[in-house]
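A single protein chain has been omitted; all remaining protein chains appear in their positions.
For chain A:
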Amino acid sequence: MAATAFSASKFTQSFSLNSTRSVDRPPLFPASHPLKTTPSSFLGSTRKLSLSSPSSSTSRRRRRRPSRSPAVVAVSEVVKEKKSKSNVSLSNPLITNEEGLELYEDMVLGRSFEDMCAQMYYRGKMFGFVHLYNGQEAVSTGFIKLLKQEDCVVSTYRDHVHALSKGVPARAVMSELFGKTTGCCRGQGGSMHMFSKEHNLLGGFAFIGEGIPVATGAAFTSKYRREVLKEADCDHVTLAFFGDGTCNNGQFFECLNMAALWKLPIVFVVENNLWAIGMSHLRATSDPEIWKKGPAFGMPGVHVDGMDVLKVREVAKEAIGRARRGEGPTLVECETYRFRGHSLADPDELRDPAEKARYASRDPISALKKYMFENNLASEAELKAIDKKIDELVEDAVEFADESPLPARSQLLENVFADPRGFGIGPDGRYRCEDPKFTEGTAQV
């Protein structure tokens, strides 16, 4: 097992907290309690909390405050410390041959796709703000490849690779980027708003933090379906991906609170790439160790090396498993790095070339390749075949997008309202959506 991710100092405090509120406790009130129709372990009820909070508050007081040196500790220092603990190579491979190839293929798809995006952008095929994911593939692949189709993923503007990992076809993503009508959002969303109902990708959000409540809502639906609608097998999990900058935002904290309070089946995945455009995480955050913020809200906080897809996958298995079993949320901080600038418009002058070189040497794709060769999980030829297949796939996606039509004017007004009567009643007494010009996109609304 990847011992580093679960080192005791990070976990135990939060586990003791959680054990006082475990789901297995017998109902505290008899079934005939006048104000309760069925006994439920739902923790939102104050009647339950009043009994459990004294013990939880004492355990909070008993918890040792982790010692903090007065100087700001560079996250890279923490990483070095963890790396030295984990230089023992594992005797049993963590993955099978098939799994390894699947992970490799997904990461290469992410990388090639993003590289192609850069090319297309500079050739004037796509415009606006495009944020590329190069270097962070291990996080997306490590987490999303463990999900079922019904599980939900919520992302930020750096969402192309999350979409691809979740199963949205490369053609649909590329068309969306080109603004074509065959795109996954009919060309109406763009780079920062990838959605897919079929694959349960709930977006694609341009403002940081605004996707986290949406993810919390999706997790709430999962719990609602199980407990109110009595769909006993509904164990859908939601993953919320966001960055280090978001962890200073109110919505992050508010949702950590609500998710832990109601034990929602959600995993908060922080893609800490140390930079929020040009703002270093250390300059923006009083306590840069984001994983610590989990236990403050009563959920486990885990730090993992986000450049190593196997470590991420192990942590993800545990966190997703927890959520599926109804044990509540987890905060996972993945230390990762983006090889390119914040967006294609970012000159990326602030970051130290030495730092970039350091992380480039930890490229997740090369690391996985090395692991698979060392453990005889794949041959050179197999991996080269995957590389070729992905190249062709991405080329095909570009061709498809190129040949796809641009949205017609008729598309302009179609999706503003789910019920187009929302445009109201015109002076002639008819609903505006009944106006023949409405479908042409030229109606006055």
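List of remarks:
As a convention for this text, a residue touches a chain if its C-beta (ideal position, glycine included) is under 8 Å from a C-beta of that chain, and two chains touch if they have at least 3 such contacts; residues count from 1.
Everything that follows uses one rule, which is that contacts and distances are computed from a predicted model.
As stated in its UniProt record, the chain not included in the shown complex is "pyruvate dehydrogenase (acetyl-transferring)", which appears among "Protein YIPF", "ER membrane protein complex subunit 2", "Transmembrane protein 107" or "pyruvate dehydrogenase (acetyl-transferring)". Listed residues A:257, A:280, A:375 or A:439: the one in touch with the omitted chain is A:257.
Shown as candidates are A:142, A:189, A:329 or A:364; the residue that touches the absent chain is A:189. Of the listed residues A:228, A:277 or A:350, the one in contact with the hidden chain in the full complex is A:228. For the chain missing from the display, the contacting residue among A:101, A:130 or A:152 is A:152, taking the whole complex into account. Not every partner is drawn; the one left out touches chain A at residues 35, 37-38, 40, 42, 44-46, 152, 154, 183-190, 193, 195-197, 202-207, 210, 212-225, 227-229, 250-251, 254-255, 257-258, 261, 414-419, 421-432, 445.
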